[in-house]
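Yeah, one chain of the complex is gone here, protein chain that is, but the others are all in their spots.
Let's look at chain A:
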Amino acid sequence: MSGCARCCKHGLMKFALSVGKLVRGTLIKDNLDDDLELSVVCHRPEGLEQLEAQTNFSKKELQVLYRGFKNECPSGAVNEETFKQIYSQFFPHGDASTYAHYLFNSFDSSQNGSIKFEDFVTALSILLRGTTTEKLEWTFNLYDINRDGYINKEEMTNIVKAIYDMMGRFTYPALKTDTPKQHVDAFFQKMDKNRDGVVTLDEFILSCQEDENIMRSLQLFENVI
């Protein structure tokens, strides 16, 4: 009974308020619209000279890179969603979101959920103009999802699965369920020297340097820009 009375009083109050509004002649709109204006976070990179010093790019190349980057992300930073969308457009057959997630994490050096231009350019510098050791180190960091310095089978399986996901369903020959597992086993066979079930950075670099193919292919991507 008391609840009913409270409810009635509440209703009455609302009615009185609306009559009051009517009487005053002002239609008080919801002011929520004003709050929707999100303050746009803008990030500016460090100076051109600094970036030139930190990376292996020339000024002109940095300019070209920045213009493209700024055109896509006027706010100066890429968040994970956008990154996933962009990366998925290159692989329309399959699902590139998982791999993009790992890539994003490897690019995002400060782990704050957005890639700024410096991160972008630093990573590109390593990948395109760095030494083989640096490149291999970068790759190791990509595979080492939890950044503990070791690649275990589980991490590797995740990476390989993500890569196979990008292929999509329609492949020739058809993907079997244990293909990723076989791939991971082969990888560990090659890389894990001391058979302790994990791959360390040194093991990784050593094994890669022994493989002719890998060393040769590392030079392939230098002319991308």
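Just so it is clear, a contact is a pair of C-beta atoms (placed from the backbone, for glycine too) under 8 Å apart; a residue touches a chain by one contact, two chains touch by 3 or more; residues count from 1.
One rule holds in what follows: contacts and distances are computed from a predicted model.
Undergrad: Quick one: the chain not pictured, UniProt calls it what, "A-type voltage-gated potassium channel KCND1", "Diamine acetyltransferase 1", "ALA-interacting subunit" or "GATC amidotransferase"?
TA: Choosing among "A-type voltage-gated potassium channel KCND1", "Diamine acetyltransferase 1", "ALA-interacting subunit" or "GATC amidotransferase", the correct UniProt name is "A-type voltage-gated potassium channel KCND1".
Undergrad: Out of A:S97, A:T139 or A:T200, which is the one that touches the chain we can't see?
TA: Answering carefully, the residue with contact to the hidden chain is A:T139.
Undergrad: Going by the touch rule given at the top, which residues of chain A touch the chain that is not shown?
TA: Residue positions of chain A that touch the missing chain: 60, 64, 67-69, 71-72, 86-87, 89-90, 103, 106, 120, 123-124, 127-128, 135-136, 138-139, 142-143, 159-160, 163, 183, 186-187, 191, 204, 208, 213-214, 216-218, 220-221, 223-225.
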